[in-house]
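Missing here is one protein chain; the remaining ones are kept as they sit in the complex.
Right after this comes subunit A.
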Amino acid sequence: MQVHKYDVVIVGAGGAGMRAAIESGQRARTAVLTKLYPTRSHTGAAQGGMCAALANVEEDNWEWHTFDTVKGGDYLVDQDAAEVMAKEAIDAVLDLEHMGLPFNRTPEGKIDQRRFGGHTRDHGKSPVRRACYAADRTGHMILQTLYQTCIKHNVEFYNEFYVLDLIMVDTPEGRRPAGVVSYELATGELHVFQAKSVVFASGGAGKVFKTTSNAHTLTGDGMAIAFRNGLPLEDMEFVQFHPTGLAGLGILVSEAARGEGGILRNADGERFMERYAPTIKDLAPRDIVARSMANEVREGRGCGPNKDYVLLDLTHLEPAHIDAKLPDITEFARTYLGVEPYTEPVPVFPTAHYCMGGIPTDIKGEVFQDSETTVPGLYAAGEVACVSVHGSNRLGTNSLLDINVFGKRAGTFAAEYARDAEFLPVPDDATKRTEALLDNARSPHGNEKVAAIRKDLQDTMDLNMQVFRTAETIQKALDDIAALEERYASISIQDQGKRFNLDLLEAVELGFLLELAKVMSVAALHRDESRGGHFREDFPNRDDENFMVHSMVYEDPSSPTAGIRQETKPVIMTRYEPMERKY
């Protein structure tokens, strides 16, 4: 086993991790541990844009942006955090421009901006052009630009190093991080990284579901590791289902397609969003559009042989306009569905897209250990974290913004903390739990296959925990997960080697997925109301009296609900009183 020592260790090299590394690397000795090569991170899949009230093309300001974020999140947003994000958005975009990001430009040469769902002028009056973009590969350009800047600053990467545990030690002031345990893919060796500050930036957990826009590798590792170390997870019941996944595949067609004029139609050719959101129609927030689509299908107005999808119509747009603004996503439709978007509408259906919940943090990125106190030295940023700026439903383009604003903050504060802190001694048995985890996965217990269990998990989550939920379906998911956990105890993997043993790591990742599926379901079961991405048919209304609170779940073997304890944390409100969310 090798031991390394750094002031700051960052887990993950997507947008959030690399934005943190650029700050931290200039202030403290920093290592970035990532299970993928940095440029393989799923930030690169983001298409549509990153919003900031630059007002380059029409009147706009950060206060309107804050309001839209709060309202879009169905008022479960911490308003102080939303305000920080909307204000710092402008510098976040300028930082990227200075680093070289090739934004699309206006005729005058300024950064161009376009419309995106839920972003409006003057508190909902009409859509506003707020999303800065680089064709439909904005995330790709952000990821590349941040990686390039990391190379410029000689950031130290440990590529294909899987972090599998966090080392927490007791001090007179409370529990503090002392480092992480990591598995090197190439050799199968364990490494301990001792650090004064640890930043989790390990992305989302979309692979809990079957139909998802997320990469195979988005298995919620960071969230599960925090949870297993006794830390809470916040608002995990809120998963965003993006309206336009390619039907049957889940591959995303960005909301930019609707921002540029695309229209959703049902089997009758009707523009059905006019019924659900008369003012902003196809550009209503994602939860509303996704539910409307699912409802069209449910009421028999779906398209195709099984009437199980709706159509995204771009045929009225000029091919040249499509090529200039949406080249990649139209290419996806051609490659994967054999559909020509110039002339044919594209089959689409909601796809699991984004985790609004995650490791709770304050606006510095510091992780909460309960509803009141944070753990100095421990940070989280990006999709793994819950600040909470997205509340119960994230607005499009607010995540690329989140990773930049809070990635930068977490990196800065982690380095500042490390400057004055001491290294904490790593206990002798720091790797014990990881070794047990790996030994357990490696030793033949039975003949259950990882892929089969994962498929069954994803099937039950799609069926029972998707856009429509009831206490009954959620309980069904929980029962299924309990049975799957039993099967998981008798898995056997085939690859017994040390080099690049992805068979072994898929088994470990499945353990994370099972844990998080359970967490999401328990949190969903407690929330007897409908809000944002969480829609309970048995409680179809928002209930501010009882549920205007964040949920905080902890591992607790004594709890009767799947060994998970539920607590709450107040929502921070500054300017905006909750109103009914109409569009």
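FYI, a residue touches a chain if its C-beta (ideal position, glycine included) is under 8 Å from a C-beta of that chain, and two chains touch if they have at least 3 such contacts; residues count from 1.
Note that contacts and distances are computed from a predicted model.
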Review point. What is the protein name, per UniProt, of the chain that does not appear here: "L-aspartate oxidase", "Menaquinol:cytochrome c reductase cytochrome b subunit", "succinate dehydrogenase" or "ABC transporter ATP-binding protein"?
Key: "succinate dehydrogenase"
**Study point:** Given A:V57, A:V169, A:L249 or A:A267, the one touching the chain that is not displayed
**Key:** A:L249
Review point. Pick from A:G230, A:P444 or A:G497: which residue touches the chain that isn't shown?
Key: A:G497
Check your understanding: Which listed residue (A:R19, A:R137 or A:R581) would be found touching the missing chain in the intact complex?
Key -> A:R137
Exercise for review: Check each of A:R176, A:K210 or A:R258 against the chain that is not shown and name the one that touches it.
Suggested key: A:K210
**Study point:** Interface with the unshown chain - residue positions in subunit A
**Key:** 36-37, 39-42, 44-45, 93-94, 97-100, 102, 104-111, 134-135, 137, 140-141, 144, 148-149, 151-152, 186, 210-211, 215-217, 247-249, 251, 294, 297-298, 300, 302, 304-309, 328, 332, 335-338, 349-350, 449-452, 455, 459, 462-463, 466-468, 473, 493-503
